[in-house]
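Pasting in a structure now, in structure tokens, and then I'll have a few things to ask.
For this depiction, one protein chain was excluded, whereas all remaining protein chains were kept in their positions.
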Amino acid sequence: MTWPGSAKMGGMAVGSTTQIRVRFAETDAQGIVHNSVYLVWFELARVEYLERHAGGYPTLREQGIESFVTESRVRYVAPAHFDERLTIRTSCRDVRGARFRFVYEIDRDGTRIAEGETAHACVDALTHRPTRVPAWLVEAIERAEATE
Amino acid sequence: MTWPGSAKMGGMAVGSTTQIRVRFAETDAQGIVHNSVYLVWFELARVEYLERHAGGYPTLREQGIESFVTESRVRYVAPAHFDERLTIRTSCRDVRGARFRFVYEIDRDGTRIAEGETAHACVDALTHRPTRVPAWLVEAIERAEATE
Amino acid sequence: MTWPGSAKMGGMAVGSTTQIRVRFAETDAQGIVHNSVYLVWFELARVEYLERHAGGYPTLREQGIESFVTESRVRYVAPAHFDERLTIRTSCRDVRGARFRFVYEIDRDGTRIAEGETAHACVDALTHRPTRVPAWLVEAIERAEATE
Partner (left out) sequence: MTWPGSAKMGGMAVGSTTQIRVRFAETDAQGIVHNSVYLVWFELARVEYLERHAGGYPTLREQGIESFVTESRVRYVAPAHFDERLTIRTSCRDVRGARFRFVYEIDRDGTRIAEGETAHACVDALTHRPTRVPAWLVEAIERAEATE
């Protein structure tokens, strides 16, 4: 499995930073965070990004737009453990038509824990058909990615 | 915390039996199943009970009825571990007005792992106001509990 | 299912307060937080309580002590939804021998969302046999509960 994203991510402008504290319920019998939990954390990071830069998820939904996750990838670099404090840096990319992408880097005190990305598609909330990312959101993302 | 249910449960007529196999993601860093997972298992057991005896959840929803969990209790008797096969015995009780209750016993090869109960209320799917458990469901539960 | 705890909880001295923000992954297809998630939140509240008043979980484990959840109860008063901010008030009670109990109240802007309690037992980390709650922890809990 090639990992084309990581080169780009090294130089990423960070649109948002999210602090995580590992929950005990997120660990498994190997004594580390279960691999599925990172996708939950990525979602927290997206929610904070949208809140900070675009008025939050509720604003999107009020406009009759839903978004679905169409792909996800995680590269697990070093294990995370109960009660550790982690930082997620998040950036939004490649807004085209109905589609956009988030990339993520998770660190613990400067040590890389994981990297990943998710791909998304906007759909009309009623018909569930693909619909263009609205212009105001495209602009909000451009602003967020340019200034930081 | 008193545990009034366990005496009754000792003599319970079993309306339904559900087989569980412990998932790795359900364990935590103590090497055992996380305490929150038992409520997920209770739900699996309820779904199977309703499927077997009352046409399943979809039938309820088609009739415009939703049900909410109003209380839950678990007594953790012995820890459960990855890949173990467990049996949940489930019984429905105390159907009165809009309310009903499920009791559960989880065993591993005859060893008691946990006991618990959940309380539920029927609500109208549109108004979310309490609504009587429909007569056909009351009868289905009576039949289920009488014959086994 | 009687609920003896709630009277006591009404007058509870609060040993610790934890802020929660509802994650999207914690919701279910009824559009509300799944009933199992409250036990995860109670655990977050316990961890914060122990960190604030007793040096945290790691201190316990360094002393060769583990603790297990032996019972849990939740009363779901009003549903919680994605992105809501909730407050958990936590109090530790009834420390006797190897056993102790936590009680919890979850509110959203002064509206009661849920109440609950968990019972715990200390065990020796090696033998997994019950062991008395250490004197320093009994004292830390007494201090925490007296001053607030």
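As written, the chains take the letters A, B and C, and residue 1 is the first residue of each chain.
By our rule, contacts are C-beta pairs under 8 Å (C-beta built on N, C-alpha and C of every residue); 3 or more make two chains touch, one makes a residue touch a chain.
Predicted, not measured: the structure shown is a model, and the values here were computed from it.
The undisplayed chain touches these shown chains across the complete complex, A, B, C. The omitted chain makes contact with just one of the residues B:23, B:99 or B:132: B:23.
For chain A, the residues touching the chain absent from view are 1-5, 30, 35-37, 39-40, 43, 66, 68-76, 79, 101, 117-119. Interface residues of chain C with the unshown chain, by the touch rule above, are 24-25, 27-29, 31-32, 34, 36, 81-82.
By the touch criterion stated above, the residues of chain B touching the omitted chain are 23-25, 40, 43-44, 47, 56-58, 82-83.
Please note the rule applied: only the chains that are shown with their structure count from here on.
The busiest chain interface, judged by C-beta pairs in contact, is B-C. Set against the Cα centre of chain B, the chain with the most distant centre is A. Note on chain placement: the centre of chain B and the centre of chain C lie 24 Å apart, centres being C-alpha means. Averaged C-alpha coordinates put the centre of chain A at 30 Å from the centre of chain C. The set of chain B residues touching two or more other chains comprises 36.
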